[in-house]
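Every protein chain except one is present and positioned as in the full complex.
Per-chain numbering from 1; labels A, B and C assigned in written order.
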């Protein structure tokens, strides 16, 4: 693991997600750019001191020298955004598979470059767009793929949060600090941090691509360096239209990633906040409440669930589903049983995300002119 | 009453709204452009045949000849849009107050003209933007006016319906026919029919005005002459940003006018579908569920309710609140007790609505260029 | 109208319910046992002074002397409970149809007696168990009658309110005063006031009868003379089991009449609080959300609705449905077109309600012994 030392948020999430299905074991880490913090973090995680490294370069180098079967199988990257690319590059070039937090890189050019590195390496690269790990998201994708709601016409995806409604970055809040800092977060704030999740979710569920967009980004909090709110018109490659809006200044909102999709003969609605429910709408019949865990769900949804209906699984289990699919890929390759495809986000999703960020920022600078991805 | 004969929708709604509080009595009507239909409609409504008129011109003329106290007090206009202006003009010029269905007129120029006529007449003119009649909408307006959620930053108002997802206008559906016909409906379809309600609701609740907008309208159903879907970016006169989207092709949606408003210190959320609930959000405290009928509500909300909490009042009662405020105005004037203001939409709301439609259509024709209202 | 003068609650509800469909006109009243109040109330309601009577005996006597076509068609009784019987008796014996607020009488013996009077008179008697007027309640009844959820096994009906959580009857609250007074309310408080609505709803929807019950009633508020809370086990005549609980001390609850029914192959769930939704549950398929106003509903539900889906109709419209069915019955009889049955509660419902109250009180006095209705 690279990053995720004391005081971090997403590192702990990754460790739980890895632990849930008992298929992945944490064996080493470079948990912080500060060697002392890295060592202390490793101790808390019951690691032997020699496998808590002072830097990711040291880690990939030393681990590569360990015998097969003893060294780590893959690297999880859970740092602020600006480290994603160099860490992934180092790991891949040292021969390790990579599972990276999103966004894949700091900018679009890096993402293109990273894809070349991945392709060249022949190694496995995954990206934790974790919201696609939910069973009902997979069910939604299935329903659309089967044509059950007809040709898609309209998509509304939204992601309001409220935690940055005040200037939290001026306090001692580590998360707020780096996420509002262009050097560590990238060209966008809110749109990079959570807008990309919304973009990825919309494209994952519908199988469509955003063709062009018109964006109006705002930094509402005085003195903030990056956008904390964005409203975006979307046009998709099949002629569908849509809206994506995201915010981190929407007071009272928690983490409300929501999506509604309407096709010619039906509609879908899903709220991350209540993730085990999927509303399925019809032309002239009652709306149906699909729920996690039932026998009527598709295989992908069923495989992404561990318990019966209304034993609610949530964010951590959805995240674990990414780990499970990714680690299955590694395991299958080790066993010579690799399948054609695995259900976790790839470097291509990473490139789409970075293209989305760049187009959004560019459009907004041009007063919401339509901009192609 | 002008319009609202057999087979019409909104006329019956107006009659119920007028009846609920037992302050208004239907005394005459020109219910249809077909004299026979008008007469038959009047009979069903227990009117004497001599007061079911063949046309609105006949009605205003003949009623004006009746003695005071016997003739109608005001005219309710419930026709398709293209008749709103001529009917209102005729009534006002004959000396009758007017309560008109929305939109006020067929286009913006007519609305400006109508305001001049209203002003010149000195008579009372109301517009049934009925959704502002809900108690919790009034409570939302109160909370914002009192500054309880701080300066407004973001507004998301949406109005998805699904009833025009197929080409209903080709069947024998009267409502679908005129609402998708530019001659009778105006320059916009969905945006004129329901988008204006969303616009009016947002401005009513927040007290702000939309300054400019960027709109992407679509007619998804093949061969449809007017938009059946619209996605719009908004900028308000105080610097707030927003989104308005409306649709009539959102399969499975009924009549889901929803609004969310976020200010610097709080937020509000209201759904017309469950109109007696208002969510009030705070920076670091639990969200509160405000409910119709409680002692903690503002005076305007309290006055707009007839029953205790959870004796749910709905669409018809909200509509009746417009009638009640409008008829109180007339009564107070008759009694020489006119107040400074009454809580029903006026010709100014009508002008805003027509400006909104024109700006939206113009922006969309210019590929969503920002357009000033 | 008998009762319903200034300061009353249910009288105003009846007047609105009667007005909504414009089929019933208020022509006279004995609005209060105080002649001055009756007169003043009549004036507010635009009645001529000679038709605001000093007592219900005066009213039925004088109205009976008016010519047919001029005198009232029926009497609406909206007094406290102890007046229901004598008022109904007087009206029926003077030849007037009666629509009475519930419960039908003060005790079970009176109800039996009243049925005899009704039968003897040949007149029409209705009882405003208004919650059966909701479209989705009618849909629920239809689904069960059609066998769509199989033989009924379990029924949970509940009615928590919170408005009597403190000793409101000691303040100047007229409603609280008579409803907690055995002389005016009858043998039960909460169970008589709202428990009977729950009983009636369960029997109406399922078509079953409560055979026996075991009840535990409590007066939680110190010094209160009647129960303000009750928990009851139910056994139905088909072998189904159930629970009925009602409360007026459930702080924070408004008027939450809820019912769930489970049969061998499906289930139903309805909440008065959100009355336009009915959940329909199935053995191995997603739950469906039935909603008012759609084409897939049964005829009785459709007839009980005035507007399209999500133009929410509520308590007053449901109440109006009782008035509409009752007044249609009168009209049809006048026109010689009487049908076999009409969908409004009858004196038999009144008798069931009084039997329920007596059994509940008796069971509770015997420490929740099973007691037959």
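Side notes on the structure shown:
Simple rule for what comes next: contacts are C-beta pairs under 8 Å (C-beta built on N, C-alpha and C of every residue); 3 or more make two chains touch, one makes a residue touch a chain.
It should be emphasised that the depicted structure is a prediction, and the values quoted were computed from it without experimental measurement.
Shown chains touched by the hidden chain across the complete assembly: A, B, C.
Of the candidate positions C:12, C:149 or C:304, contact with the hidden chain is made by C:149.
One of C:173, C:265, C:302 or C:348 touches the chain omitted from the figure, and that residue is C:265. Screening C:73, C:113, C:216 or C:338 for touch with the missing chain picks out C:216. Among A:256, A:302 or A:348, only A:256 touches the chain that is left out of the view.
Mapped onto chain B, the footprint of the missing chain covers residues 279-280, 284-291, 294-296. The set of chain A residues touching the chain not shown comprises 9, 12-13, 15-16, 19-22, 26, 45-46, 163, 254-256, 272-275, 291, 293, 306-317.
Summarising the interface, chain C meets the missing chain with residues 149, 153-154, 156, 158, 160, 162, 165-166, 214, 216, 218, 220, 229, 231, 233-235, 241-243, 245, 247, 249-253, 260, 262-267, 279, 281-283, 287, 367-368, 370.
In the analysis below, only the chains that are shown with their structure count from here on.
The angle of the rotation superposing chain A on chain B, based on CA atoms and rounded to the nearest 5, is 180 degrees. Just count the C-beta contacts per chain pair and the biggest one is A-B. Once the centre of each chain is set as its mean CA position, chain A and chain C turn out to be 55 Å apart.
Distance from the chain B centre to the chain C centre is 35 Å, each centre being the mean of its Cα atoms.
Within chain B, not a single residue touches two or more of the remaining chains.
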